[in-house]
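The complex appears here without one of its protein chains, the remainder shown in place.
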Amino acid sequence: MVKTLHTTTTRDIAEQHYRQLRKKRLLIIVLLAAACFISFCFDMVTGPSALSVREVLAALFNTASADDTTRVIVWTVRMPYAVMALLVGMALSLAGAEMQTILNNPLASPFTLGVSAAATLGAALAIILGISLPGISENWIVSFNAFLLAFASVLLLQLVSRLRNAGVTILVLFGIALVFTFNALVALLHYVATPEALQQVIFWSMGSLARANWEKVQLLAVVVLAVTPFTMASCWKMTALRLGEERATGLGINIKKLRFTSLLRISLLASASVAFVGTIGFIGLVGPHIARMLVGEDHRYWFPASMVTGALVMSLASIASKLLVPGALLPVGIVTALVGVPVFIYLIMRKARQTR
Amino acid sequence: MKKTLMLVVSILVAGLCYSQPVQVTDVLGRTVTLKKPARKVLLGEGRDIVTLNILHPRPGDLIAAWTDDFKKTLEYKHYLKQFPELERIPTTGSGAAGFSAENAIASRPDVAVFAVKGHGPGPEAKELISQLQAAGIPVVFIDFRSSPFKNTIPSIRLLGSVLQLEARAEAFIAFYQSRLNKITSVISARKPATPAVFMDMKAGMAENEFNSPGKDNLNQFIQAAGGYNIGADALPGPVGQLNQEFVISRRPAIYIATGTDIFRGKGVVLGADVTAEETAASIKKRLQHPVISTLPAVKNKRVYGLWHLFYASPFNILATECIAKWIHPDLFADIDPDASLRELNEKFLSVPMKGTYWISMDK
Partner (left out) sequence: MEERSLHIKSISAGYPGKPDLIRELSTRSFNPGVITALVGPNAAGKSTLLKSIAGLLPARGEVYLDKQNILRLPLLKKAGIISYMPQYLPFDVSLTVIESLVTSLKVSPLDHISAHAPDVRKKAFDILEKMDIVHLAMEPLDELSGGQRQLVSLAQAVVRNPHVLLLDEPTSALDLQHQVSVMKWVQDYAAQHKIVLMVLHDINMAIRWADEILVLHEGKVYKHDTPDKVFTPAVLKEVYKVDAAVEYSAGGHLQVRVEG
């Protein structure tokens, strides 16, 4: 009541707008998360077998009453697939967001510096030559190798950039060099592979959510849960980095350390995803992009928004793949592109209209 | 005098025959003329040495150069044991992309034998084909893969003419034709119901991948044998991956896993030197997959294993015999693929197929 006695100043209006903006951003994240949940529910009730919603619900909440087939479809096929879609979307999109900030490049993705090429090399080593570390069970050697090489490639990248005291450009150039090297090594392996093994490597590198099972879902969930708090803890520093390296340093940020820890998180997220489902491109580029258009680059909002956007796009892609070619499995990367590109173009067009 | 004349004439005729041009039509319908019958061939897919073994007891002698795909298999070790000189055959690289036209031409083959579809150079390798033709090396196409039952016989006949080994070619064709006729005649006469078959191609090689034939290739094996391949409904191409739920929802009555020795340790293993125990164990492991274990086929023990490489082999008839017997045991009680294999090994192959090429686990 007292306030109304004063005339509202420009400052009051600005403060009020800022309050509204923060609320709006939170709301967008909540809505995206709700959309993820709805999409997940749709994902759970779509599939080539004509299970009714009632049957799915029965199998979910009254598992004992469901027959074997329904139970397996709901719990062993649909559920891990649907959860994996959300997790992979979150992991890759968050990794993409971090990468775009530390490389100061909106076109960067988690795979820019060779993580997926390294993972493919690891998988090819396992598939073609059966090479892995001892003590890894046969079911896991492909995933394990993929993860190991992906992670090792980032460490190598770090090492070189530290030795040479290199900046972003050198880091990117070295990453690109790694991509070419790994691709060449994979091609070399192709040369010694039998045609059947070769086909398997190609299938692997295309990426598929169908590789999900509960163990992989759990592992990826652990990775995402373990990494996210560190990401969120760095959100002010990452936002400050957007104000330029000099300003960020002036604000007391050790940029090299920030980049290193961020790259570690990126490599964990990207390596784990790529190890379990293969290379799914695009999501790590477009998830953060859509999120940026929706909530801007205050990383407190942008990181979570990227996660839920990525999860949503992946989940929609999962549904679309089941509707597009019922029965068959489309490489999910194709579907993410099919689903994501229209959304992406729409947002860019809308933004272009606004700025005009 | 008369005798001498006869001799001279017959020698002349024989010589003439040998040096006479050979005109053949390959499976693509191309008419190809060889100046004289071929002694040495260039193999676009090394695995076709097995095909040559049908026609010749020392197949390596017929090969001027080959791609290295066969050298990566266990069968190669069998061949090498008998014919150590195979090691010295020049290779033209790996697959279609790594194919060396220069090595191919330098090996001076009389003819190049390429597969219509496969891992070697195919009809789309136009540049390579024109280079070979410019070097005086005609190219013929054979096919055991895209239309196995239409093209196997013409392919064998073609090779018989090109190499002037018609007698053995015709003997194999008779072996093949009689078996195929038997199956097709029973199927067309009795018109049995076609049970749903899930063929788990390269089973278990990646835990959660369910590869299946689509509308081509192994699908034709299943069709010929009186079955209905569930993958044909979902996959437009020759192979593809099926949604696991789709597999469950089709309730397949028969489960056939295919595999080769390269999947040892990971997936289902069949092929040269593989024991039936190993195959059975590898299939049992695959059956533990929660999706596969719920299939009616598995519950009813209609579980079988087949060597994967039958898909591109003139011995596809053996696979078809197996599948027919598995799908319609009552209709094909008198078919005996094991006997067919024995006959094949005795009559045709100097390097016999030894190992486990199929297995029935319905007992």
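Order of writing sets the chain letters: A and B. Residues in each chain are counted from 1.
In the analysis below, contacts are C-beta pairs under 8 Å (C-beta built on N, C-alpha and C of every residue); 3 or more make two chains touch, one makes a residue touch a chain.
Remember, predicted model here, so these are calculated numbers, not experimental data.
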| query | Of the chains that are displayed, which are in contact with the missing one across the whole complex? | reply | A
| task | Return the single residue from A:Gly130, A:Gly296 or A:Pro326 that touches the missing chain. | result | A:Gly296
| remark: Considering the complete complex, of A:Asn139, A:Gln158 or A:Thr249, the missing chain is touched by A:Thr249
| request: May I ask you to list the residues on subunit A that touch the chain which is not drawn? | output: 10-11, 14-15, 17-18, 21, 104, 106, 165, 236-237, 239-240, 242-244, 246-254, 292-293, 296-298, 355
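In this section, only the chains that are shown with their structure count from here on.
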| message | Distance between subunit A and subunit B based on Cα centroids, please, to the nearest Å. | response | 43
| For the complex, which residues does subunit B have touching subunit A? | 69, 72-73, 94-95, 98, 118-119, 202, 205-211, 233-236, 240-246, 248-249, 251, 260, 262, 265-266, 290-291, 294, 308
| request: Would you pull the subunit A residues touching subunit B in the complex into a rising list? | output: 47-50, 68-69, 72-73, 76-78, 130, 138-139, 142, 190-198, 200, 203-204, 208, 210-213, 322, 325-329
